[in-house]
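Only a single protein chain was left out; the remaining protein chains are all shown in position.
The block that comes next holds subunit A.
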Amino acid sequence: MTTTTTALIPDDVLPARAPSGARRRRMKSMYPSWFYIPAAALFLVFFAMPTFASFYFAFTRWSLFAHTFIGWANFVEFFQDPQLTTGFINTFIYGFVTSAAKVVLGLALAVLLTSPVLGRGYLRAVVFFPVLVSTIGVGLTFKALLDPFHGLINGVLKNVFGITGPGWLTDPHMALLTVAAVDVWKGVGIATLIFIAGIVAVPQEYFEAARVDGAGSWAIFRRITLPLSRPAMGTVIILSLIGGLRSFDLIYAMTQGGPGFSSDVIASVIYKQYQAGFFGLSTAGNVILFVVVTAIMIPVSRLLNGKGAEEE
């Protein structure tokens, strides 16, 4: 995952592009260029070199004691792995489901929490609270709550409503979506916060003018709030999509990719391969994950930022 995080640092920070940028900046910079050397050295040693090393090790069979160069074999292996097919599909389902749910719920909550409701500050804190809790803690807690026979949730369903609850995490068709739902519960606070900031930034005059013209609540939301919070929406989509595509901790804490492989995502497949000692293969997996996330995020980010910029 180091690869991915490092690689998401914007291009213009990479040293390869530095010369032209540095030359231009030197004119106005108040610092001599050697001021940048410590930061550049740290960056090279701890970020750039491991990133390039990982591109090399992705082409080797690597046991920590020795490595052999094997060309594209790791990538071929990775794409033939039946787990990976499931993992890929699951990653997309998970990424898009959580992202879409966070946008819809986040926007709804933000509209509610920017209107004059009772205990607004308290409610905002409540919505944001799950974001502050450790993901592993949330995962283990929900795993206990969702236990099909001894868990609180199915206990309530049975004793209060008389329904036999499903095996939330043990039914192969439900496990992934259950984890996604918990992810939304945990992450919707951030989305709400961003939407609140976006809505609050809309000048009050627009709302007043609309009301004078006789617009109802729906029209105000449809014609003013929604279009003007588009920059916020772009941020939420990008953040939650990246988070969803790379997600690992919650899934691992709740199901470890199970039952069987039914809730495995790319990140958990890579983790399992690393655990099994297939270091070259899992590095290749990380490179693939990096390429995939980048390939999705660059157009998405262009699209969203481009539209946002036009309207400003």
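Operating definition for what follows: a contact is a pair of C-beta atoms (placed from the backbone, for glycine too) under 8 Å apart; a residue touches a chain by one contact, two chains touch by 3 or more; residues count from 1.
The rule is simple: contacts and distances are computed from a predicted model.
J.: Which protein name, taken from UniProt, belongs to the chain you can't see among "4Fe-4S dicluster domain-containing protein", "Carbohydrate ABC transporter substrate-binding protein (CUT1 family)", "Pyruvate dehydrogenase" or "OprO/OprP family phosphate-selective porin"?
T.: "Carbohydrate ABC transporter substrate-binding protein (CUT1 family)"
J.: Return the single residue from A:V156, A:V200, A:A276 or A:A295 that touches the missing chain.
T.: A:A276
J.: Which of A:G139, A:P231, A:G257 or A:G285 sits in contact with the chain that's absent?
T.: For the chain that is not drawn, the touching residue is A:G257.
J.: Across the whole complex, list the residues on subunit A that are touched by the chain not included here.
T.: 61, 63-65, 68, 77, 81-83, 147-150, 167, 169-172, 256-262, 272-273, 275-278, 281
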